[in-house]
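Heads up, the thing below is written out as C-alpha coordinates.
A single protein chain has been removed from this complex, and every other one stays in its place.
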(Lines give C-alpha, C1' and ligand atoms only; values in the text may rest on other atoms or scores of the structure.)
Protein backbone atom coordinates (compact mmCIF):
# COMPACT_ATOMS: atom_id res chain seq x y z
CA UNK A 1 0.00 0.00 0.00
CA UNK A 2 1.38 3.36 -1.00
CA UNK A 3 1.56 6.05 1.69
CA UNK A 4 0.36 9.66 1.26
CA UNK A 5 3.11 12.24 1.77
CA UNK A 6 3.37 15.96 1.10
CA UNK A 7 5.63 17.69 -1.45
CA UNK A 8 6.52 21.35 -0.95
CA UNK A 9 8.24 23.47 -3.55
CA UNK A 10 9.90 26.79 -2.81
CA UNK A 11 12.72 28.91 -4.23
CA UNK A 12 15.61 30.54 -2.39
CA UNK A 13 18.02 33.21 -3.59
CA UNK A 14 21.14 31.01 -3.61
CA UNK A 15 22.66 27.66 -2.63
CA UNK A 16 23.79 29.00 0.75
CA UNK A 17 20.32 30.04 1.90
CA UNK A 18 18.87 26.81 0.48
CA UNK A 19 21.42 24.79 2.46
CA UNK A 20 20.67 26.72 5.65
CA UNK A 21 16.94 26.13 5.25
CA UNK A 22 17.50 22.41 4.61
CA UNK A 23 19.62 22.12 7.75
CA UNK A 24 17.09 23.95 9.95
CA UNK A 25 14.14 21.96 8.64
CA UNK A 26 15.90 18.62 9.13
CA UNK A 27 17.10 19.47 12.62
CA UNK A 28 13.50 20.29 13.56
CA UNK A 29 12.41 16.96 12.01
CA UNK A 30 9.89 18.82 9.86
CA UNK A 31 10.90 17.07 6.63
CA UNK A 32 12.51 13.73 5.87
CA UNK A 33 14.38 14.94 2.80
CA UNK A 34 15.16 18.31 1.24
CA UNK A 35 16.28 18.23 -2.39
CA UNK A 36 18.11 21.25 -3.74
CA UNK A 37 17.58 21.33 -7.48
CA UNK A 38 19.92 23.20 -9.77
CA UNK A 39 19.74 26.91 -10.52
CA UNK A 40 16.51 28.05 -12.13
CA UNK A 41 15.56 31.33 -13.79
CA UNK A 42 12.23 32.76 -12.70
CA UNK A 43 10.30 35.25 -14.81
CA UNK A 44 7.44 37.17 -13.19
CA UNK A 45 5.66 40.46 -12.72
CA UNK A 46 6.71 42.36 -9.62
CA UNK A 47 5.24 45.73 -8.69
CA UNK A 48 4.29 46.49 -12.26
CA UNK A 49 7.45 45.40 -14.15
CA UNK A 50 8.61 42.16 -15.79
CA UNK A 51 11.50 40.82 -13.74
CA UNK A 52 13.71 37.75 -13.82
CA UNK A 53 15.91 36.23 -11.11
CA UNK A 54 18.35 33.38 -10.80
CA UNK A 55 17.16 31.23 -7.92
CA UNK A 56 17.61 27.83 -6.37
CA UNK A 57 14.58 25.54 -6.31
CA UNK A 58 14.03 23.32 -3.30
CA UNK A 59 11.66 20.35 -3.02
CA UNK A 60 10.82 19.16 0.50
CA UNK A 61 9.22 15.85 1.36
CA UNK A 62 7.32 15.55 4.59
CA UNK A 63 4.51 13.65 6.28
CA UNK A 64 0.88 14.70 6.13
CA UNK A 65 0.99 15.09 9.93
CA UNK A 66 3.83 17.62 9.90
CA UNK A 67 3.09 19.58 6.74
CA UNK A 68 1.29 22.52 8.34
CA UNK A 69 4.05 22.97 10.88
CA UNK A 70 6.66 22.81 8.12
CA UNK A 71 4.81 25.51 6.20
CA UNK A 72 4.71 27.83 9.22
CA UNK A 73 8.40 27.14 9.90
CA UNK A 74 9.42 28.06 6.35
CA UNK A 75 7.17 31.10 6.12
CA UNK A 76 8.71 32.44 9.34
CA UNK A 77 12.30 32.01 8.08
CA UNK A 78 12.09 32.62 4.34
CA UNK A 79 14.15 35.62 3.16
CA UNK A 80 11.58 36.80 0.56
CA UNK A 81 8.65 39.13 1.09
CA UNK A 82 6.33 36.78 -0.86
CA UNK A 83 8.11 33.45 -1.29
CA UNK A 84 6.95 30.84 -3.74
CA UNK A 85 5.32 28.22 -1.61
CA UNK A 86 3.47 25.34 -3.28
CA UNK A 87 2.19 22.15 -1.67
CA UNK A 88 0.61 19.02 -3.11
CA UNK A 89 0.00 15.49 -1.97
CA UNK A 90 1.67 12.48 -3.59
CA UNK A 91 1.76 8.77 -2.89
CA UNK A 92 5.05 7.33 -1.75
CA UNK A 93 6.04 3.69 -2.12
CA UNK A 94 5.50 1.81 1.18
CA UNK A 95 9.20 1.80 2.11
CA UNK A 96 9.78 5.46 1.29
CA UNK A 97 6.50 6.57 2.88
CA UNK A 98 7.26 4.76 6.13
CA UNK A 99 10.71 6.33 6.14
CA UNK A 100 9.20 9.83 5.65
CA UNK A 101 6.78 9.25 8.51
CA UNK A 102 9.47 7.86 10.81
CA UNK A 103 11.95 10.67 10.13
CA UNK A 104 9.39 13.39 10.80
CA UNK A 105 8.29 12.12 14.21
CA UNK A 106 8.07 15.01 16.64
CA UNK A 107 11.08 14.71 19.01
CA UNK A 108 10.23 13.69 22.56
CA UNK A 109 10.96 16.29 25.20
CA UNK A 110 11.40 14.38 28.48
CA UNK B 1 -5.99 29.56 4.36
CA UNK B 2 -3.97 28.18 1.49
CA UNK B 3 -5.11 29.09 -2.03
CA UNK B 4 -5.51 26.60 -4.91
CA UNK B 5 -3.31 27.38 -7.90
CA UNK B 6 -2.37 25.48 -11.05
CA UNK B 7 1.08 24.15 -11.99
CA UNK B 8 1.87 23.46 -15.64
CA UNK B 9 4.95 21.64 -16.83
CA UNK B 10 6.19 21.68 -20.40
CA UNK B 11 9.50 21.33 -22.24
CA UNK B 12 10.97 23.55 -24.94
CA UNK B 13 13.87 22.88 -27.29
CA UNK B 14 16.21 25.51 -25.82
CA UNK B 15 16.59 28.46 -23.46
CA UNK B 16 15.72 30.96 -26.20
CA UNK B 17 12.32 29.42 -26.99
CA UNK B 18 11.65 29.00 -23.28
CA UNK B 19 12.42 32.66 -22.67
CA UNK B 20 10.16 33.74 -25.56
CA UNK B 21 7.29 31.65 -24.20
CA UNK B 22 7.76 33.07 -20.70
CA UNK B 23 7.69 36.62 -22.05
CA UNK B 24 4.53 36.04 -24.14
CA UNK B 25 2.69 34.32 -21.30
CA UNK B 26 3.54 37.04 -18.79
CA UNK B 27 2.61 39.87 -21.16
CA UNK B 28 -0.78 38.22 -21.64
CA UNK B 29 -1.11 37.90 -17.83
CA UNK B 30 -1.77 34.18 -18.21
CA UNK B 31 0.73 33.14 -15.54
CA UNK B 32 2.16 34.88 -12.51
CA UNK B 33 5.56 33.19 -12.70
CA UNK B 34 7.40 31.07 -15.26
CA UNK B 35 10.38 29.11 -13.95
CA UNK B 36 12.92 27.86 -16.45
CA UNK B 37 14.62 24.84 -14.96
CA UNK B 38 18.02 23.70 -16.15
CA UNK B 39 18.63 21.47 -19.16
CA UNK B 40 17.01 18.06 -18.99
CA UNK B 41 17.49 14.96 -21.12
CA UNK B 42 14.27 13.31 -22.27
CA UNK B 43 14.11 9.67 -23.35
CA UNK B 44 11.03 8.45 -25.22
CA UNK B 45 9.60 6.43 -28.06
CA UNK B 46 8.89 8.44 -31.18
CA UNK B 47 7.45 6.88 -34.33
CA UNK B 48 8.80 3.48 -33.41
CA UNK B 49 12.35 4.29 -32.26
CA UNK B 50 13.93 5.11 -28.89
CA UNK B 51 14.99 8.76 -28.99
CA UNK B 52 16.57 11.21 -26.58
CA UNK B 53 16.69 15.01 -26.66
CA UNK B 54 18.26 17.78 -24.64
CA UNK B 55 15.45 20.10 -23.65
CA UNK B 56 14.61 22.91 -21.26
CA UNK B 57 11.90 22.25 -18.70
CA UNK B 58 9.52 25.05 -17.79
CA UNK B 59 7.15 25.21 -14.80
CA UNK B 60 4.36 27.80 -14.98
CA UNK B 61 2.25 28.94 -12.06
CA UNK B 62 -1.18 30.35 -12.75
CA UNK B 63 -4.61 30.82 -11.21
CA UNK B 64 -7.39 28.28 -11.47
CA UNK B 65 -9.43 30.90 -13.34
CA UNK B 66 -6.85 31.37 -16.11
CA UNK B 67 -5.48 27.87 -16.50
CA UNK B 68 -7.59 26.80 -19.48
CA UNK B 69 -6.75 29.95 -21.36
CA UNK B 70 -3.04 29.45 -20.57
CA UNK B 71 -3.21 25.92 -21.92
CA UNK B 72 -4.80 27.07 -25.21
CA UNK B 73 -2.24 29.87 -25.49
CA UNK B 74 0.71 27.49 -25.08
CA UNK B 75 -0.72 24.81 -27.35
CA UNK B 76 -1.18 27.41 -30.10
CA UNK B 77 2.44 28.66 -29.85
CA UNK B 78 4.46 25.58 -28.87
CA UNK B 79 7.08 24.60 -31.47
CA UNK B 80 6.59 20.82 -31.05
CA UNK B 81 4.10 18.60 -32.85
CA UNK B 82 3.08 16.91 -29.57
CA UNK B 83 4.48 18.97 -26.70
CA UNK B 84 4.69 17.65 -23.17
CA UNK B 85 1.90 19.42 -21.37
CA UNK B 86 1.07 18.41 -17.80
CA UNK B 87 -1.18 20.22 -15.33
CA UNK B 88 -1.94 19.64 -11.66
CA UNK B 89 -3.41 21.62 -8.83
CA UNK B 90 -1.42 22.63 -5.75
CA UNK B 91 -2.09 24.74 -2.70
CA UNK B 92 -0.19 27.98 -2.42
CA UNK B 93 0.50 29.79 0.83
CA UNK B 94 -1.98 32.66 1.32
CA UNK B 95 0.50 35.38 0.30
CA UNK B 96 1.77 33.56 -2.77
CA UNK B 97 -1.70 32.43 -3.81
CA UNK B 98 -3.10 35.96 -3.61
CA UNK B 99 -0.15 37.20 -5.63
CA UNK B 100 -0.78 34.55 -8.33
CA UNK B 101 -4.44 35.53 -8.52
CA UNK B 102 -3.69 39.25 -8.64
CA UNK B 103 -1.00 38.93 -11.33
CA UNK B 104 -3.24 36.88 -13.61
CA UNK B 105 -6.20 39.25 -13.63
CA UNK B 106 -7.47 39.65 -17.15
CA UNK B 107 -6.40 43.14 -18.35
CA UNK B 108 -9.21 45.66 -18.69
CA UNK B 109 -9.85 46.88 -22.21
CA UNK B 110 -11.60 50.24 -21.87
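By written order: A and B. Residues from 1 in each chain.
In this text, contacts are C-beta pairs under 8 Å (C-beta built on N, C-alpha and C of every residue); 3 or more make two chains touch, one makes a residue touch a chain.
Computed from a predicted structure; not experimentally measured.
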item: Contacting the left-out chain in the complete assembly, out of A:5, A:70 or A:86; value: A:5
item: Per the touch definition above, residue among A:34, A:70 or A:86 touching the missing chain; value: A:34
item: Touch residues of subunit A, complete complex, unshown partner; value: 2, 5, 7, 19, 22-23, 26-27, 29, 32-38, 61, 88-93, 95-96, 99, 103
item: Where the missing chain touches subunit B, by residue; value: 9, 11, 37-45, 50, 55, 57, 71, 75, 82-88
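Please note the rule applied: only the chains that are shown with their structure count from here on.
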item: Geometric centre distance via CA averages, subunit B-subunit A, whole Å; value: 21
